[in-house]
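Okay, here's the structure, questions in a sec.
One protein chain omitted, others in place.
Coming up: chain A.
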Amino acid sequence: MDVFSLEEESGCLMKSCREKYMTGLMIICLFLILSISGCWGKREVEDLAPLMGIGFDLGEKPGTYLITQQYAKTKKGGNSGAETEERTLGAEASSVREAFDIVSKAAYRTPFMGSLKVIVIGEDVAKAGGFNNMLDFAQRFAEFRRSMYLVIARGKAEDVLNLKLRSEQLPALYIRSIIEGGNELSAFPMVRLGHYLTVLGTESTAPILPVVEAVKDGEGIHYKAEKSDEAGEIRIEGAGVLNGDQLVDFLNDEETKGYMWLEDDVSNRLINTVDLKESNVKFSGQVLKSSTRYKVKTDGENFGLNYQVRTSIAIDEVLGLDRQLSGTDWIELVKEAEGSFAKVIQQECESAIKKQRELGFDFLGVGRHIEQRNPRYWKNLKERWKQEVSDFPVSFDIKVTVHNTGMSSSSATNSGGEGQD
């Protein structure tokens, strides 16, 4: 009897010890879970200054940069919580961390980098090269995301970020909105930090960044400015071609549009044939869809790259049509329009190729296309690609289909002929 009771007692004791042990472990686990929630790095949202844009210009002292940081501040008395006003601060420093250190001493909130939308690289820094050192912080520090946009500023990045826009928006957010709305135009590339770094990793391709500029009244756009010499609008037009992280040259609007076709980056585009001299009737339209494929063609000895552009367009505007057309004539005119649009696309593509040949930098990624389609040939070519890039034969096969001509066929004309030539 005694033996049994002793065994029972020791069993109970063991069980109670085990329960205590497990309870103790549970309490420690709970304590640790509470600690992990962020006691050490905890920051209240109200104490954070969300960084929206950052700009890099050359500093006055050699080896330094003027680093402009644009923070958003909730607007007091705004109609909604989403209304913000800007707080832009700059500091001259040799590293981005140092610039944040300087600015943090003046800011009453802690900078939060996770909200960064746009990095603006000033023209002087881009031309001098070496701005990858400035981007290192953005791609290394965990708060940042690789999805932020990169742009080159015509002039100083500081000036762009300090603009007082007529829309009263933050310049950084305004640039972000233009870029994200860019699909409807497909007139400039959308370059995120991640994309830039990926292109940088390919040896043969030169990176390209869109160009942002302040626009004064009369510089392509007319508006009623508060002060005649101050810009109140921002525009993204053209692009900058880089050799590594050094700006080589700017592409104009036509060359950039050519780049967009050849990169298969056109979603919707507004396109017109106004500048074509061959035809009296001019057309404007919207690209509904487009795809660009490429083939490496060879006759056994010589190689060349052939771009095949297939585009669907809806005609929105017909100019210079002074008579009512019959059904068959209208069909013929639409076919003519397809040819005219194809010529415009070809002109844009050719101007991009011409620029690439002038510069000798493969911003169109022709080398990568050859590598993708004919890796064996690329192996022979890649060592001398820098010399070949200016002469490598490129051809185009462009086909445009007009899907519709809008709500009418022939344009409205004076049936009696009055006022018509």
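Convention: a residue touches a chain if its C-beta (ideal position, glycine included) is under 8 Å from a C-beta of that chain, and two chains touch if they have at least 3 such contacts; residues count from 1.
The rule we apply is simple: contacts and distances are computed from a predicted model.
A.B. asks: Could you tell me which of "Spore germination protein (Amino acid permease)", "Phenylalanine--tRNA ligase beta subunit", "Aminomethyltransferase" or "Carbon monoxide dehydrogenase" is the UniProt name of the chain missing from the displayed complex?
C.D. replies: Missing chain, per its UniProt entry: "Spore germination protein (Amino acid permease)".
A.B. asks: Looking at the full complex, which residue from A:Arg154, A:Arg357 or A:Arg373 touches the chain that isn't shown here?
C.D. replies: Candidates A:Arg154, A:Arg357 or A:Arg373; residue touching the omitted chain: A:Arg373.
A.B. asks: Which candidate, A:Ser167, A:Asn183, A:Thr198 or A:Ser395, sits in contact with the chain we can't see?
C.D. replies: The one listed residue touching the chain not shown is A:Thr198.
A.B. asks: Out of A:Asp47, A:Asp264, A:Glu332 or A:Glu358, which touches the unshown chain?
C.D. replies: A:Asp264
A.B. asks: Which of these, A:Ala106, A:Ala142 or A:Met407, touches the one chain of the complex that we don't see?
C.D. replies: With A:Ala106, A:Ala142 or A:Met407 as choices, the missing chain is touched by A:Ala142.
A.B. asks: I need the residue numbers on chain A that touch the omitted chain, in ascending order.
C.D. replies: Output for chain A: 22, 25, 28-29, 32-33, 35-36, 38-41, 114, 142, 145-147, 194-195, 197-198, 200-202, 263-264, 368-369, 371-373, 375, 378.
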